[in-house]
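Here's the structure we're looking at; comments come further down.
Take a look at subunit A:
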Amino acid sequence: GSSGGAGTAASGAGGGEPAQGGTVRAAIAGDPTTLDMGLNTGSLTIVPGINIFENLFAMDESFVPQPMLAESYEVSEDSRIYTIRLREGVTFHNGEPMEAEDVVASLERWQQISATGTAAAAAIESVTADDASTVTIQLTQPRYSLLADLAGAIQGAIIIPAEVAEAAGESPIPTEEIIGTGPFEVESYTTGTGIKLVRYEDYAPSEAESSGLSGEKTAYVDAIEYSFVADPNQQLNGLKAGQYDWAQSISADQYEPLQNDPQLDVFTVKSSLIATVLLNHNENSAFSSVEARRALNKAIDKKAMAQASFGPEDLWSPLNGSFALPENAPMHSEAGSEVYEEHDPEAAAAEFAELGIDRPIRIFTSQTYPKYYQMAVVLQSVLEEAGLEVDVQIYDFPTMISKLTEEPESWDISMTAFSGAVSAPSQVLFLSPSWPGEYSSETMDGLMADYSASTSEEEARAAVDAIHEEIWNDLPAISIAPNRTLGTKSKKLQDMSDFSSGIFWNAHLGE
Partner candidate 1 sequence: MTEMTTAAAGAGASVPTAGPAAAAARARRPGQLVRFVVRDPSTAFWSAVFAAMVLLSLLGPFVLPSHSAMEPADRLLGPSGEHWFGTDEYGRDILARTVYAGRVSLGIGLLVTLIAVVCGVLLGAIAAWWKPTSAVVLRLMDGILAFPPIVLAMALLVTLQNGIISVVVGLGIVFTPYIARVVYARVLALKEEGYVTAATASGVSPVRNILVHILPNCAPAIFIQAIFVYANALIADASLSFLGLGVQPPTPTWGNMIGEARYFLSVAPTFILFPGIAIIASVLALNLAGDGLRALIDPRARAVSSLQYIRRRAARRRRGGRDAASGAAEAVSGASAR
Partner candidate 2 sequence: MGFLELRDFGVDLLTDEGSSRLVAQVDLSLERGELLCIVGESGSGKTLTSLSLARLLEYTSATVPVGHAALDGEDLLGLDQTAMNRIRGSEIGVVFQESMEALNPSCRIEDQLVEAARRMDREAARAKALRLMEEVGIPDPAGTLRKYPHQLSGGMQQRVMIAMALINDPSLLIADEPTTALDVTVQAEILRIIRNEQATRDMACIFITHDIGVAAYMADRIAVMYSGRVVEAAPAQELLENPRHPYTRRLLECMPKVGRTGVSRFETIPGRVPNPSLEIIGCRFQDRCAFATDVCRTETPQLLPVSAQHEAACWNQEAVAAAGFAEDAGAEPGRSEDTAGRAVIARAEDVSKSYRSRASLRRSHVTRALDGVSLEIREGEFLGLVGESGSGKTTLGRILAGIETADAGTVSVQGHEHSRRRAAVRELRRNVQVVFQNPHGTLDPRLTIRESVSEPMIHLGGLSKRQAHARAAELMSQVGLPEEYLDHVPDALSGGQKQRVSIARAISISPALLIADEPTSALDVSVQGQIMNVLLDLREQTSVSYLFITHNLNLVLNVADRVAVMHGGRIVEVGTPEEIIGSPRTEYTRRLLAANVETSI
């Protein structure tokens, strides 16, 4: 296969009508336990979820929000009133038409349970249904990111029937009430074994051109069968043996070997992650001072670290310090890259010596995500070379998260990755005070406010650049490199979008 061989969704529309039918067999890493995409932030939920649920808006190819379930929208002069017209003829999987009151209830729930939603809620005065197909969102202050917020995929503002939204409240939606508007609906969910989605026959596609998560969606395949296969190696074996058409988590180490596989395609996915060194700003942390953070930044050779952890260059390029992927035009920025590129181990060692850090640096990491664990191992050797003692502590993921939050005095560094597909700076988790690391800065708060108050693209652009500048000035965390998700599928599965992991509309099975 060739890299990037999988075309975008659009390319499918070019030739004759693709073949209908067939079942896609997909391997995902485990049982998501809930398909409630509005609540769960994990990829196991999102991967099937994006085929089931839709939002009012959705990101296009270049991460710009486009109407999805919305037909159109108007923004008032003062940027405080959004009037959104809903698309006609959209029905839920239970056959009921989607109406404004469903949207209102869905957005209410979103404001309660989603991180982005709660952030947005601070600016939202009310969400009301004007008539069956019009929703008005009234803001207390301008919020430039509102449409992007509504288009987000992580704990996204999915539109579900009002009764479902109200019944679930803050709890996960039970499996039998997983009802969306997307091109596929849930047929069965056998805990522990798998999920089966089937084509939603009454799906009403948007007329806009298909792009990213937005636009026209056609379900060519009859069904998608997700199997839970925990071991990545087994996912690969299954792919090779023809047991699966697509696998979620093939190790990046397979990238090069698989490029020569006659049966399989490998490609990188656009909506990927940014590998980040998370720093603790707690006063007990060695990195509560900006000097220490700067020394650390100098000590790290980002390229070497990326190479060691992620392997082939395609998987971590282009190398830069933005919190957003280059494809994510509105959020990506090169500002501060001179700091990012600084690599001077000697200077770092000298600075550390001057700071007189005399206790081991405590790095928390988890083998649940092997790549970040590997980053920790590399970082360990980097720091040891810089003359520091290092204590790497490894936990299973839930334990690590719980320790990061509940024992803020117990760690200095952790490894993680944040979504590079954020649609607003406020979604950058390491900038949020409620995220482990306790970062808070008035300068940053001001810049965030500037962004929210933006009313034009230019203003927003300037704010994004300023935020990047400040990030590389104050170093709340250190972004290392994009961490491209590997897309792996059999050649039989054609025209699968590489925008995000596991998009099965517009894809079809060849002969």
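Here is the rule we use: a contact is a pair of C-beta atoms (placed from the backbone, for glycine too) under 8 Å apart; a residue touches a chain by one contact, two chains touch by 3 or more; residues count from 1.
How were these picked? Simply put, all candidates are chains of the complex that A comes from, given by their letters.
No experiment lies behind these values; they were computed from the predicted model shown.
This complex places one of the candidates 1 or 2 in contact with subunit A: number 1. Of all residues in subunit A, only 231-233, 236, 251, 253-254, 257, 304, 307-308, 367-368, 370, 373-374, 377-378, 380-381, 392-396, 399 touch candidate 1 in the complex they form.
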